[in-house]
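All protein chains of the complex are present and in place, except for one that has been dropped.
Chain lettering (A, B and C) follows the sequence in which the chains are written, and residue indices restart at 1 in each chain.
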Amino acid sequence: MIIAERKPMEEIEQAMAPYKKVLVAGCGTCVAVCWAGGEKEVEILASQLRLARSAEGNEIVTLEATVERQCEKEMVAELKDKVAEVEAVLSLACGSGVQTMAELFEDKPVFPAVNTTFIGMPEKEGLWVEMCGACGDCVLDRTGGICPIVRCAKGLLNGPCGGTRKGGKCEIDPEKDCAWVLIYRRLEKQGRLDLMREYYSPRNFRAVKRPGRVQAVKA
Amino acid sequence: MATPFREILKTKDFVVTAEVGPVKGSNVSKAIEHIELLKDKVDGLNVTDNQSSVMRYPSLGICLLIKEHGGEPVFQVTCRDRNRLAIQADLLFAYSRGVSNVLCLTGDSIDVGDHKEAKQVFDLDSVQLIHLVHTLNSGKDMAGNELDGGIDFCIGTTATPSADPLEPQLIKVEKKLKAGVSFIQTQAIYELDELKRFTEFVRNRDEKVKILAGIVPVIGAKMAAYMNENVPGIFIPQHLIDELAQAPKGTGVSKGIEIAARMIKQIKEEKICDGVHIMFIGREEKVPEILEAAGLL
Amino acid sequence: MNGCIVAFCCEHSAYPAADLAGKLRLHYPENIRVIRVPCAGRVDVIHILKALEKGAAAVLVLGCEDGACHHITGNTRAKERVKYCNMLLKEVQIDGRPVAMFNLSPNAPHKFVSAVNEITKIIKESGR
Partner (left out) sequence: MEPKIGVFLCNCGGAINNIDFDAAVKKVAKFPGVTCVNLSSDLCLEKGREKMISCIRGENIERVVVAACSPEFQEHIFRKVLEKAGLNDHLLSMANIREQCSWTHDGDVTEKAVELVKMAVNRVRLLQPMEKKELPVNREVLVVGGGFSASNTVLQLSRVGLRTTLLEKEAVLGAGTEELESFYGFDTGSMISAVEVDKNIEVLTSAQMTEVGGKIGDFSVRIRQEGGEILRKYGAIVLATGHQTELALDSEPQLRAEDEAISGLNIVSQEQFCCMLGNSGLETEPKTIGFMFDFSDENSRFTTLATLNNALAAKKKWGSEIYVFCKNVKVDSEGMEKLYREARDCGVVFLKSEAPPRITAENGRVKIEAKDVFLGEDVILACDVLVAEELYLPAEGAENLSSLLSIRRDSKGFFQDENVHLYPVGSEKKGIFFIGGCRGDLDLGRVLTDISSVVMKVHELLSSGKILVELEKVKADPQKCVACLTCIRVCPHGAIQLVRVDGSKEVAEISDLACDACGICAAICPAKAIKFQGYRDEEILAQIEAIQEL
């Protein structure tokens, strides 16, 4: 699922500085699951904003709302009246949610309150790690289900690089495992090391012509 | 004019190469000094390409200088800064100006360098780069188009014999050998039995390839601890660090040279591999001392 | 409610300790309002922030001693949330010290009184 992280407060305060009345809009799906932009975070951010502004003696009125998914026009449309009442919208959704909101309400400035980071999964409660880079040309079949494109710092197809640290850790971060050492261990366990011995020619980096479009068959 | 590196590899039984590190700026006078000092003392002079992802004077520029001064340059190419178009263009330019040895590297990651927010390319990796040079050698570019005027590079690459775990590295070396390389210049070696195991591994797969052991002299225990922590691919064992710690204050450099020379002599006598590649970036002027101490001059 | 302290008291430790303080006629400042919760782990960040918004001078979260929480992880969760609140307040240049957590056991009324006195001292220091 999409993982996001709340922006530093200075950025948000700066963005909201000129406004007296704003809508703080959350999204109930991915960003809620990773504790970045759900209903709980909307309440906390709104309260933090009000506290900050009243401390500066420049009160701010905040409306709060959370829709099921901010990347659906019909769902975002439900906020029509609330958006009409405010001068700006502070959206805690991922990038696509913020842009859906901005597209639907072009007369009002929309500001992101979170940074969308990656597609990932929870390693343990409260810690999410990157798993997929949405590269459009999946190689997981050849690497025992471990993606070298995003989990190897250099995205190598014929890894590992010469810089792996002791114990099979990544060159740039001793906390992170070298993806290719993980791939080696798993393929070895499955007795499919020939997959790693095979030479992989340079990747097609234009598999997805950015910005991507996926057209489903009109059933 | 120095004899081509390709010939040296065939004829000489103990090949010695060194490394010149370009400066961060356009003043090449120091580089010329180092070239003059080393060009007749070593069989080939490597030129690093933005080493440790730190922006410097381009490797190709220094290679041309070496050519002008009658030395034999080894052009190091990393995949971090240029995509496949730029690399192919650089190789054509290098060959056309007489640079005919290339060392194919993956390259350090941007995070260890001094431009930490740059976009890293890695369009290719070292194995793919070797295949690319072979394709160019055969007269075609990567997209299969005919070249008007081909090239013929002597191809080399690197390896890390002291990596932990070692097996994934050996799989990569195997891929490089299958792709076809003439010489291997390894990362810094400090345990000779690791080098022995590595050479044996390579020799049963490809007798012709020449293996040059990487020698990086360590000047002092603090420096050793720093390198272990921050320089990728460096694993200095504890016994060497203790030996360095005992060296009296101020004699760190000479102690480092003494250890390096001792290793080179042992490699030569026991014929562990086909030569050495001395990397003393920033203290190139000390390389002759090492060669002398190792009896190679 | 300027100058008032909102205290979330856990049913298993802080609330009985406060009662015991009353039974022993121990005195502590009057400007404290106790809200009874089943466990310190029930107190959420929004409760603390809303109390501050309402003008509370300080917010106290009082839970069981470490390792003696009736619900095993309730007090550690509460400590994390108080730390998170301090960070949220620091982010907006507001002194986070008046939001604090203290651990006590049901038979320690003196600890309840000393917690209230200490937070009163912090309020004076931070000038809220």
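In this section, a residue touches a chain if its C-beta (ideal position, glycine included) is under 8 Å from a C-beta of that chain, and two chains touch if they have at least 3 such contacts.
All values derive from a computational prediction rather than experimental measurement.
Participant: Write out, one label after another, the shown chains that touch the chain missing from the document.
Facilitator: The undisplayed chain, in the complete complex, is in contact with A, C.
Participant: Using the definition of touch stated at the top, determine which of A:Asp81, A:Glu125 or A:Asp194 touches the missing chain.
Facilitator: A:Glu125
Participant: What residue numbers in subunit C mark contact with the hidden partner chain?
Facilitator: 1-4, 6, 11-12, 15-16, 18-23, 25-28, 30-31, 33-39, 41-44, 46-47, 50-51, 54, 56, 67-74, 77, 81
Participant: Touching residues of subunit A against the unshown chain: what are they?
Facilitator: Counting only subunit A, the missing chain is touched by 28-29, 32-35, 38-41, 43, 122, 125.
To be clear about the criterion, only the chains that are shown with their structure count from here on.
Participant: Which of line, ring, star, complete and other names the graph you get from chains that touch?
Facilitator: Line.
Participant: For subunit A and subunit C, what's the span in angstrom between their mean Cα positions?
Facilitator: Chain centres of subunit A and subunit C, defined by C-alpha means, are spaced 35 Å apart.
Participant: Distance from the CA centroid of subunit A to that of subunit B, rounded to the nearest Å?
Facilitator: Centre separation, subunit A to subunit B: 40 Å.
Participant: Give every residue of subunit C touching subunit A within the complex, in rising order.
Facilitator: Residue positions touching the partner: 44-46, 49-50, 52-53, 88-89, 91-94.
Participant: Using the touch rule from the top, collect the residues of subunit A that touch subunit B in their complex.
Facilitator: Going by the criterion above, the answer is residues 153-168, 171-173, 178, 180-181, 184, 188, 193, 196-197, 199-202, 205.
Participant: Would you mind writing out the residues of subunit A in touch with subunit C in their complex?
Facilitator: The touching residues are 8-10, 13, 40, 43-44, 47-48, 50-52, 54-55.
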